[in-house]
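Note that one protein chain of the assembly has been removed; the remaining protein chains are unaltered in position.
Just so it is clear, A, B and C label the chains in written order, and each chain counts residues from 1 on its own.
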Amino acid sequence: MESELRERTAALLAAHDPADTDRLAFLQARFDAGLAWVHFPEGLGGLGAPRSLQAVVDAELAAAGAPGNDPRRIGIGLGMAAPTILKYGTDAQKRRFLRPLWTGEEVWCQLFSEPGAGSDLAALGTRAVLDGDTWVVDGQKVWTSSAHTARWAILIARTDPDVPKHQGITYFVCDMTDPGVDVRPLRQITGEAEFNEVFLTGVRIPDAHRLGAVGEGWQVAQTTLNNERVAIGGQAAPREAGMVGVVAETWRARPELRTHDLHQRLLKGWVEAEVARLTGERLRQQLTVGQPGPEGAAMKLAFARLAQELSGLEVELLGEEGLSYDDWTMRRPDHVDFTGREAGYRYLRAKGNSIEGGTSEILRNIIAERVLGLPGEPRTDKNVPWKELPR
Amino acid sequence: MESELRERTAALLAAHDPADTDRLAFLQARFDAGLAWVHFPEGLGGLGAPRSLQAVVDAELAAAGAPGNDPRRIGIGLGMAAPTILKYGTDAQKRRFLRPLWTGEEVWCQLFSEPGAGSDLAALGTRAVLDGDTWVVDGQKVWTSSAHTARWAILIARTDPDVPKHQGITYFVCDMTDPGVDVRPLRQITGEAEFNEVFLTGVRIPDAHRLGAVGEGWQVAQTTLNNERVAIGGQAAPREAGMVGVVAETWRARPELRTHDLHQRLLKGWVEAEVARLTGERLRQQLTVGQPGPEGAAMKLAFARLAQELSGLEVELLGEEGLSYDDWTMRRPDHVDFTGREAGYRYLRAKGNSIEGGTSEILRNIIAERVLGLPGEPRTDKNVPWKELPR
Amino acid sequence: MTADLLYSEVEEELRASVRALLADHCTTAAVLARCEGPAPYDPALWRKLAADLGAAGLHVPEAAGGAGASLRETAVVLEELGRSVAPVPFLGSVVLATTALLAACPADPLTAALAEGARTAALAVPLSTAPGSAFPAGVRVDGAGTLGGRITAVADASAADVLLVPAAGPQGAALYAVEASAAGLGVVPRTSLDLTRPVADVTLAGVPGRLLAAGPDAEAALQRALLTGAGLLASEQLGIAEWCLATTVAYLKERTQFARPLGSFQAIKHRLADLWLETVGARAAARYAADTLARGDADAPVAVALAQAHCGALAVRAAEECVQLHGGIGMTWEHPAHLYLKRAKADQIALGTPGAHRASLARLVDLPAPVSG
Partner (left out) sequence: MTADLLYSEVEEELRASVRALLADHCTTAAVLARCEGPAPYDPALWRKLAADLGAAGLHVPEAAGGAGASLRETAVVLEELGRSVAPVPFLGSVVLATTALLAACPADPLTAALAEGARTAALAVPLSTAPGSAFPAGVRVDGAGTLGGRITAVADASAADVLLVPAAGPQGAALYAVEASAAGLGVVPRTSLDLTRPVADVTLAGVPGRLLAAGPDAEAALQRALLTGAGLLASEQLGIAEWCLATTVAYLKERTQFARPLGSFQAIKHRLADLWLETVGARAAARYAADTLARGDADAPVAVALAQAHCGALAVRAAEECVQLHGGIGMTWEHPAHLYLKRAKADQIALGTPGAHRASLARLVDLPAPVSG
């Protein structure tokens, strides 16, 4: 299989020399050659190959100077929408959506969280009502990154308020150019606005853009969310990558700032960071040999704690300089850049690490119940119709 | 009032010169003079005076070399049994029990906890069944200090298993010389046995030794338990009293053991200990001016955490010496002496500080609900007859 | 111990007055709206607080034009200001500058002007300066008797009419009063982490100054100001922590998740119980610092270092928990939690970090560091 992939990659490069091929054209050709995500089925950008072989293709293409599809810009499409469409989409949906999603022609965003439904996502109240063969959607979503650049959204909405909350949800693909979609920037404590609030007023979605059955949106969303958690936790990294490296560099460069208090805390942070890195590496090795472990949730927890501790330490280490901030101007960054800004920004932005994509509290619940098998708490919301829940 | 107390104290000393009065006789005379606990009623060892004036009497008597009643040996009687008898006892019970309790002629112990009912004390299963005018008690109690020296016990037992757990409990005074009482030492991780298991088999208690109404034992027990918590948290202390002083002394005496890691941790522990001491002092000042605060539970939490952190630090500081232990022999100490033994003992014994007399987990619940007013968790045991509860 | 760790009735009345004033004139919405504008300080609020309510002169003796109360009362005001992250130059003017002036030359007419709230001052040292630091050498007095040099990150400088400037004079340490309007003086606000107490860089080029104290007197005045500032800052930090705890508790009682109030979840409850416990400790430590400073007790340096070591870390932790337990809403600019987080983090550096104060304690209470590194 690996040699076949190498041959196909060579053939792609021969037919579309990156040096004189348009970027988009090259990406489309790569998709059509099944080299976009090799574990996807043939005809949908893949070849049904083992996922681990993607690295072979990527390395060859990178060596040849081929353009990439900028995963940072289209991460939600790649990481969340695509696996969900692949699993639950009709053939028509897969053919329509996956190719421009992968090439980046169409950016995706995720309309899940609501002001009243974050950790308890299933409590969501955005309503979708069927009108002929079109759903009419009204409600408010929040914490939507890329909403202002997205062509499509994956959306979950309540289609039956008379059944318990997990049962009355349906999953849709929402056209972000619909006139009923109103995107407003949501400013954060860092001063910038990475995210948006999205107000949905009479938004019309054809039933053909439904993913999965009516009322089964919660199960469909699990695919999306599981892929989100893997994406956050699964990256390999060299020693001193990330926040610890930033602080260590300042420590080495600025002997006049050193104190024993900070030294001891830095060493503890360094140990924690390196242990987390090795844990991630072990997770990666387990995945390679097909033993996926539950360490993904742990990695996100550890990452959040470390980023917060170390960025807080950095501000203290800087002392007088830590009293300054680089810029409060409201900006609209298209990704989080912890190293491109100063210590104060890192400190504030890292506070979000334990909230976004599953709070640390929810992750601890998940570890306790799914990994350690501890019993759940008494539930009072399981068999109650959504409309009767307290909120 | 204060001058009257001074006069009465002088009169007591004049009539019973400590130099040539028998210890017990002096204590009995002091009780009869109302100078035992001045806030108790006249005729029961007190004069109905403000509690704060006890210090005046104590100081005068100490200055005159009068014997004390060894509160360490009879702490449960003084701290828990006495306030409960005073509040709920009949006149006959008060007259019978309080004098020998205070003088130490009769030691008391507390039969509350059971192997299956610790933090959830109200789940207790020791049964008391009325036979004529006598209760017959069967069950097992645990963590009973002084049981092997006690003449009397305060006991709670289930008298009605058909009602919810808090409602079917009754409070008794139990004669520890009853042939159905079997006291066995309970060895701890320190090697010694401070506590006992007490097996009750057909123990007979006259109804006249019931405290409070049948089925109201839970309310009666609250008086006992509230006094326990105050007793644990309420003492004033000089700087570096307790565990922090022990470690600080070793630190000062042994410069060769010092490292920066330990230094930073010691300084943090010192700060915590001094803050806890000031918190206790503030609590004491509030009580003096009649503003009792909820800091008592906090003091016990803080004390347990500090004792554990600092004793663990001490063992590490000692390094090679920390690998040794003074003595694993099973002993029966009559009180806990943190300073009379070595570091390993302190480390192990301190583990009990967050379990005995209310676990730290329960204390946090109490603070969260009673002080911060946070809502309780969903309860599944409130209106269920005791006999139907899972256990 | 003879320290009084309680609040007197007079102190409680003072607290009520300040709190009422702040409730009317310092809503979080107003603070938020102001903090990015050209005037981060609120002069109207400052006048009401300092002059009308008399908060600027509490610890100034009556003979010097003040109320003749003590630093205990000033600390109570700081608790309330912390609780509302009020954008007023109280720490810089009332605590740091006034204390330095009282120590250097209490009879100076500036003292009365500050005590009445008629004028506002700042002490020209970096806000990060810890008690016990060496006398600053950034400003020098030239032959003509004018001042030249630069001082970075001065708190409340942009709101000050007059700066008290430590300088290296011909006879060593010296403390000067410099008018903010003086030619050659520059006060350039920094973009500050703390939106409600911005710092500014002060430059002096041949600026005339009025000598207030020289030599050991100047050094003692500066040390007294730094020690007092650090000690009373603990009361501000207590106020921050109390607001964060109370606001979080209130939110969690109301906010429902999984058909239960969030505050009924035990993990949350235990964290808040621990936070409450530390806040109770902070109250005792901050009161002890204020009381020993007010009485000139010999234990004041220990009390200040202790209070800073505890309260500096606590305020940050309380603000961090406040953000975390509010979930997403706590990460938004529109919610006030970030104002407290930024103030708490800046306060952690202000007048010595907790680590620096623990290092002071090591000396003060004879817990020496290892000899070798």
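Methods note: a contact is a pair of C-beta atoms (placed from the backbone, for glycine too) under 8 Å apart; a residue touches a chain by one contact, two chains touch by 3 or more.
Because the structure is predicted, anything quoted here is derived from the model rather than measured.
Asks: Just to confirm, in the complete assembly, which displayed chains does the hidden chain contact?
Replies: A, B, C
Asks: Among B:G118, B:G139, B:G168 or B:G296, choose the residue that contacts the chain missing from this document, as touch is defined above.
Replies: B:G118
Asks: In the full complex, which of A:L301, A:L323 or A:L348 touches the chain missing from this view?
Replies: Of the listed residues, the one touching the omitted chain is A:L301.
Asks: So which of B:A64, B:V163 or B:L186 would be touching the chain we can't see?
Replies: Hidden-chain contact among the options goes to B:L186.
Asks: Looking at the full complex, which residue from A:E4, A:E42, A:D162 or A:E274 touches the chain that isn't shown here?
Replies: Considering all chains, including the one not shown, the answer is A:E274.
Asks: So which bits of subunit B touch the chain we can't see?
Replies: 113, 115, 118-120, 123, 142-143, 186-189, 191, 259-262, 308, 312, 315-316, 319-320, 322-328, 344, 347-348, 351-352, 354-356, 359-361, 364, 377, 379-381, 384, 389-391
Asks: For subunit A, which positions touch the chain that isn't shown here?
Replies: 248, 251-252, 255, 258-260, 263-264, 266-268, 270-272, 274-276, 278-279, 281-282, 285-286, 289, 291, 295, 298, 301-302, 361, 363-365, 367-369, 371-378
Asks: On subunit C, where is the contact patch with the chain that was removed from view?
Replies: Counting over the whole complex, subunit C touches the hidden chain at residues 265-270, 369-371, 373.
Basically, only the chains that are shown with their structure count from here on.
Asks: Return the distance between the CA-based centres of subunit B and subunit C, expressed in whole Å.
Replies: Whole-Å distance between the two chain centres: 43.
Asks: Hey, how far is the Cα centre of subunit A from the one of subunit C, in Å?
Replies: 42
Asks: How many angstrom lie between the CA centroids of subunit A and subunit B, rounded to a whole number?
Replies: 55
Asks: Mind pulling the residue numbers of subunit B that touch at least two other chains?
Replies: Subunit B, residues with two or more chain partners: 260, 263-264, 377-378.
Asks: Multi-chain contacts only, two chains or more: what residues does subunit C have there?
Replies: Subunit C, residues with two or more chain partners: 260, 265, 268, 358-359, 369.
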